[in-house]
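Notes to accompany the following structure.
Only one protein chain is missing from this complex, and each of the others stays in its spot.
Up next, subunit A:
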Amino acid sequence: MTDARGNGMTDATELRRRTRELLAAHPPATTGRLDFLRARFDAGLAWVHYPEGLGGLGAPRSLQAVVDAELEAAGAPGNDPRRIGIGLGMAAPTILGFGTDEQKRRFLRPLWTGEEVWCQLFSEPGAGSDLAALGTRAVRESGGGWVVNGQKVWTSSAHLARWAILIARTDPDVPKHRGITYFICDMTDPGVEVRPLRQITGEAEFNEVFLTDVRIPDTRRLGEIGDGWRVAQTTLMNERVSIGGMRLPREGGMIGPVARTWRERPELRTHDLHQRLLTLWGEAEVARLTGERLRQQLVAGQPGPEGSGMKLAFARLNQEISGLEVELLGEEGLSYDDWTMRRPELVDFTGRDAGYRYLRSKGNSIEGGTSEVLLNIVAERILGLPAEPRTDKDVAWKDLAR
């Protein structure tokens, strides 16, 4: 413990020195945003836990905060991580883990600077929780490249993305988990058609993506042929880590707006709502502490399994709290700010009005793994309970019921 902290101090000092060097060589006041971000990447200060030459220095992940604090104090521009979350949180760790040296060099820098936005082509209309059942086909051409046909769904940022991480079926004759291959798909290919998918909130955060004879060279395959399921596990695991890594102040999440309304508008208060609000406030605070404890475990190098549970807790709380808020607002709860079909670039679960928050939070227990599937994961991987008997594991994909 002491040793780890001791080393951490040395590294922090070194990182601070390098950050100041970067700031001296590229003063934010006189350097263009993109130039600064590229220089930061090249200095290894983009994501310090990445290897040297790929935007990092092989330092502990927890020390990123040291760099970020220095840069923020100096007024340096950031890479707007909320806009490029899929690239940073999902594509990047997968490319790092499975990409060739050439792929890492080509893709990671513009991904991190935000010059190239990424999206994820995983879910399909017929493959949601059972993602491994996916039917988008990638067929090998005589030249070694691939031709892809199929339909993907729930793709955020597809209309903005330059690249996509894609999983497709390359061998229908083997059981479903074994016949999948992982690709990097060029979203400007003429065979890629993106259509907005309007959701219950009225807007379209997501898209349907139709792939018709899309050509992907073999150099944009990530990992081995038929190993796509294993590669995708890295992507999905990182998705959940990034959810667990959030740090909130007290009242920092969905409870914030409803607590403010309660304080500012005494005429709305009722006894029933008071009891429910206090219960949810306590639960939200406990969920925040649980997240904080998970973060402390990560910093101490003892990652716990709690991350799998955090998404479950936040999904339920977001739904119950926003539902309560609609009721608290009385007459106002009967209105909605705007049903116009729009394509928001950023999504804020706690944004807009109570009606929006209530409707949008319904997705929290579906997106990124349904609550039901997450409960199975907790039960099987953490508690070690046996899996349900399966009828799909040893059957060729082409023979599965659908």
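Please note the rule applied: a contact is a pair of C-beta atoms (placed from the backbone, for glycine too) under 8 Å apart; a residue touches a chain by one contact, two chains touch by 3 or more; residues count from 1.
Operating definition for what follows: contacts and distances are computed from a predicted model.
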Omitted chain, identified by the protein name its UniProt record gives, among "Acyl-CoA dehydrogenase", "Alpha-(1-2)-phosphatidylinositol mannosyltransferase", "Hydantoinase/oxoprolinase N-terminal region" or "ABC transporter substrate-binding protein": "Acyl-CoA dehydrogenase"
Residue of A:P28, A:P175, A:P217 or A:G252 touching the missing chain in the full complex: A:G252
Missing-partner contacts on subunit A, residue numbers: 1, 249-252, 259, 262-263, 266, 269-271, 274-275, 277-279, 281-283, 285-287, 289-290, 292-293, 296-297, 299-300, 302, 304, 306, 309, 312-313, 372, 374-376, 378-380, 382-389
